[in-house]
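Sharing a structure here in structure tokens format.
Not every chain is included here, but those present sit where they belong.
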Amino acid sequence: MTDTPRFRPSGIVTFTTDFGQRDPFVGVMKGRVLGRHASATLVDLMHEVSPQDVDEGGFWLARSYRDFPPGTVHVAVVDPGVGTSRPVTVVEAHGHVLLAPDNGLLVELVDQATQPLLRHLDPGALAALGIGPLSATFHGRDLFAPLAGELAAGRVTPGRLGPVIEALAVRSSPRRRPVVGETGVEGSVVTIDRFGNLITDIEGEWVARFASRQVRVGTQVVTIGRTYADCQGGDYLALVNAFGVLEIARANGNAAASLGLGRGTTVVLEARQSP
Amino acid sequence: MTDTPRFRPSGIVTFTTDFGQRDPFVGVMKGRVLGRHASATLVDLMHEVSPQDVDEGGFWLARSYRDFPPGTVHVAVVDPGVGTSRPVTVVEAHGHVLLAPDNGLLVELVDQATQPLLRHLDPGALAALGIGPLSATFHGRDLFAPLAGELAAGRVTPGRLGPVIEALAVRSSPRRRPVVGETGVEGSVVTIDRFGNLITDIEGEWVARFASRQVRVGTQVVTIGRTYADCQGGDYLALVNAFGVLEIARANGNAAASLGLGRGTTVVLEARQSP
């Protein structure tokens, strides 16, 4: 039916959350994974996602999960609806398994994956694994972590966790998606990294397609280069970064701070003008 | 003599410190654990505890160590007295071992544990393990980490580390403990998580005992609900969180910031009025 590689557990579990390291929440999740699979390899993918913001986490997750070996279980907990009846999604994609609330977190990943298999977690499957009871506020600990442990240990397969569904319940993430027109693309700043680089949702391939040489962000027109070293002291530079999207950087500086721009800012990729 | 499960090392070591990730202190401790037990599983429980504040770390540790499998060694280093003659505590509780300076960090954990075994580390035991010399400023590296490694490797048992003592040297943590009266409970805000939730020391069972429907914090009277979703945009809500204590949250917001309240704030749980 499908050519997507089957999930064969590698024992690796990654964590993407809006928790911080000042709170014990991530540590506790790891403890619960280890309670189910003592030899799991635990890796922090990213934390301190903007609180309850499914956009940032979802964007990065879609662009980084395949840097782990197939067989990895990725747990994503940005979960403002915890304790309500929002379903839990189990996604198989390219040999990985992803677990997250069905709240938009996995929308981009699913959109980009080849033949992903989507499931909603069946509560009966939890009971069969001895997972529960669930608190009203921390399913990361009570549900996602032990479930990840069971999957990583190979004691349950994704296929046992619930029936395949056609589409996620939440089919779009809150943010505006880029608009590709005839004269260019209108996208936006999705996230800002610690260097102050403005990371957009404008795909690198569009830069090539439109033969673009510059991008507009706020009142600034920024030239597209190749490496950070292409911009001289104080200058701004746009480049296609290692995750395949356009970002705006400043030589030896913090572009976001000095431009005074933040997430959601419109970024326009302009098609090259004919001479 | 005691029914507490014996410690059988799982190879897991957790870390609770007031260090940050910008400094190499936690990394160095992990290096020293690995020097004693190369196959240890290392987990950050929490870092960036308020500097030299034994309350926050102690509160969370007491409420989270049992989320790890029995056999785990938990190292807690919030150690303003490092280099003085303050004793080091070795606690066995529910099959876990906890190592910390005897400065109040383990008070809550010991209070809540069933038949914990308390010991003061005997310097001779360190010598026997080849641990030392100790610097005057970083026992996390020089003492706690190698000792945790030896315990995790199963090369020494807690019983070899010193004679059992009746009580910790520091028997109370600095903060005010909650007062349970006839008409309710007066507690306080112990810590604030990254979402701005005010986390109190008011136990969930007291909410039930007093059939309370609301709580007072500062000038605010807040209704007690069940999940974050129970409060509407902008509203405040109190709930018994996944760690069994009352917390005050704000819908889609940061309760601590918008109330302008911090750690130590008095929180009053009011008994339900008879109709």
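We call the chains A and B, going by the order they appear; numbering starts again at 1 in every chain.
Note that a residue touches a chain if its C-beta (ideal position, glycine included) is under 8 Å from a C-beta of that chain, and two chains touch if they have at least 3 such contacts.
Just so it is clear, the model here is predicted, and its values are computed rather than measured.
Taken as a whole, the complex in this structure file is built from 3 copies of one protein sequence, with 2 shown in place.
The rule is short, and it goes like this: only the chains that are shown with their structure count from here on.
Centre to centre, using the average C-alpha position, chain A and chain B are separated by 31 Å. In the complex of the two chains, the chain A residues touching chain B come out as 18-28, 30-32, 34-35, 38-39, 42, 48, 51-52, 80-84, 135-138, 141-142.
Only residues 10-12, 14, 16, 21, 41, 43-49, 60-61, 63-64, 67-69, 72, 193-195, 226-229, 239, 241-242, 252, 254 of chain B touch chain A when the two sit together in their complex.
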